[in-house]
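Every protein chain except one is present and positioned as in the full complex.
Let's look at subunit A:
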Amino acid sequence: MEKFTQHTGVGVPLRRSNVDTDQIIPAVYLKRVTRTGFEDALFAAWRGDPGFLLNQDAYKAGSVLVAGPDFGTGSSREHAVWALKDYGFRVVISARFADIFRGNSGKQGLLAAQVAQEDVELLWKILETRPGTEVTVDLASRTVTCDDVVVPFQVDDYTRWRLMEGLDDIGLTLQHADEITAFEQRREPWRPATLPAKHLPPVEVRPARPVVTLDLGPTRGV
């Protein structure tokens, strides 16, 4: 993972609360099996509106999203983080993040910076009054600077450390492989295992067929 210490980029004031991950990336885009190339899917339903922020020249190159509270609620799809990153965002600022979204961001080097709602309002005002204004987010001092406004943000110590060092979680965990093995040897024998597989008797599943609707009323599917 790329190290993150400080980032400066155009701020985008997304004045909406409860931006769920279905809004960040609709389900139809989740069919891809790659980890990149989701930039077109970001806020897909809203991008069709010419007035939407990311369709305005001043915000198009935005890399710091300043959103309303409860950002990233709903589905656990990490695609939401990939889409934000692929578009070019490095930081999302909000007064409250959904837990899974916050976790996913940390894994992918997208900084989820928690800022008090009154400070979010300050940032919105500046970014709306002077579209295209840059925002500097400094992870070392945990501050957001925009014009003459400097506000603090919260991020947990562990995530901050991992972001600043650019560390990969799996590598960190595998340093403790012997402790995992020791734990496995202590596990109760009756805890379930998926293998060898046990089943109820196999039964044929009949495929449902489309129903043909006649004016006479509903008819049966096969």
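Odds and ends about this structure:
Here, a residue touches a chain if its C-beta (ideal position, glycine included) is under 8 Å from a C-beta of that chain, and two chains touch if they have at least 3 such contacts; residues count from 1.
Simple rule for what comes next: contacts and distances are computed from a predicted model.
Per the UniProt record, the chain missing from the shown structure is "3-isopropylmalate dehydratase large subunit", taken from the list "3-isopropylmalate dehydratase large subunit", "Oligopeptide transport system permease protein OppB", "ATP-binding cassette domain-containing protein" or "Heme exporter protein C". Between the chain not shown and the residues A:56, A:76 or A:136, the one that touches is A:76. Subunit A meets the missing chain through residues 15-18, 20, 22-23, 26-28, 30-35, 45, 68-70, 73-79, 81, 96-100, 103-104, 107-108, 156-158, 161, 169-170, 172-174, 176-177, 179-180, 183-184, 187-195, 197-200, 202-205, 207-211, 217-218, 220-221.
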